[in-house]
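What follows is a single structure, and I will ask about it in a moment.
And now, chain A:
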Amino acid sequence: MLPFLLTSGLTTGALYAMVAIGLVLVYRSTGHINFSHGELFMLGGFFAYSLIMFAGLPYVVALFLAVILSFLLGVISDRLVYRPLIKAPGLTMVLATVGFSYLLKGIGRYFWGGKGEYLSIPAIVDPAPIFINDIPILPQQLIVLGAAVAFMVAFALFFSRTKAGKIMQATSENPTASYLVGIRVENVYTWTWGVGAAVAGAAAVLMTPLTLITPDIGATLLIKAFAATILGGLGSMTGAVVGGFAVGLIEQLASGYIDTSLQEIAAFLVIMVVLVFRPAGLFGVYGQRRA
Partner candidate 1 sequence: MLKLISPVPVFCSAAIFAAALPAFANQYTIFVGNLAFIYIILTLGLNLLLGYTGLLAFVNAALFGIGAYATAIARTKFGIPYGFALPLGGLAALAVGVVVALPALRLTGLYLALASISFAQFAVWVFAHWDPVTGGPTGIRMAAVAYGFSGSWETVHYYVSLAICIASVVVTSNILRSRVGRSFVAIRESEVAAEGLAIDLTRTKTTAYGLSALYAGIAGGLFAPILTLVVPESYDLFQVIVQFAMVVVGGLGSIAGAIFGAVGLIGVQEALRATKELQEIAFGGMILLTVLFLPSGLAGLLRKYLPEWREPLRRRGDDR
Partner candidate 2 sequence: MTDAPAKLEIRGLGVRFGGLVALDDVTLSIGRAEIRGVIGPNGAGKTTLLNAVTGVSRPTSGDILLDGRTISGLKSSEIAARGMRRTFQTSQLFRGMTVLENVMTGLHANMRTSIFDAAFSSARVRREEREAAEKAWAALEFVGMTRFADRDGGELSFGQQRIIEIARALVSEPQVILLDEPAVGLSLNRVIELEDLLRKIRAERGVTVIMIEHVIRVVMNVCDRVTVMASGRKIAEGTADEVTSDRNVIEAYLGSGFDADGQKS
């Protein structure tokens, strides 16, 4: 029983971690939580669906193009929602992104809603399960785990090694100081929103064969990503990753060993318990909030 739960827990955990990374990336640099982040995932998946099913492109090309399109969507959400409200109170920004998420959900349903119960794209590799010392694993799960880890490593390097990464961190630590040293903070924000959306798009294309997408998958994933970021510690990238895997495992173990009705609610319980007893989460610093 346990090995199965662990493998599927890690796979869903990887999904939550990747969505959480995009969320934390935007939070770290702008201090705002993007409540339309789930919808960026959803549209990323639908883009890939159209590219593969209608344009007939191979999977990898579709993955690349879908990530680009998601990046553009992230830039649009910065220009349309974030930048005009940069001065407004935190609460207004929350509502703006919530409004934007409904707009994207409506668009997703309008264009891809009539196509069927849910949409999926064929996995890269033959989907039949393979056995690793008699534990069956879907190849797609391995691909997802591998890709998720690759993304996280890439991000760690991006932030610590590259110039752009350092600039992004600088603006998140102290926007005013960054202005002073000549960083065009607005552009950095645009980049951050774009990259955050791109990560969500990539996660979508990787995960769609497993999770199947509907216009409403964004909302559920957003709450799971919240649980991941809070458990890991709001604002910490490693926290988002560790938190993501932890939430994935908690869900599987809770529904496996306690009661299957808990799978749906595990994420909320995690959020409530962590926030009341240890708001800083595992890696975060409580009070470093900006909202």
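On how the list was made: all candidates are chains of the complex that A comes from, given by their letters.
To be clear about the criterion, a residue touches a chain if its C-beta (ideal position, glycine included) is under 8 Å from a C-beta of that chain, and two chains touch if they have at least 3 such contacts; residues count from 1.
Computed from a prediction, not measured in an experiment: that's the story for all the values here.
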Candidate number, among 1 or 2, whose chain touches chain A in this complex: 1
Chain A residues within the candidate 1 interface of the complex: 33, 80-81, 84-85, 87-92, 94-96, 98-107, 109-110, 113, 219, 223, 226-227, 230, 234, 261, 264-265, 267-269, 271-272, 275-276, 279, 286, 289, 291
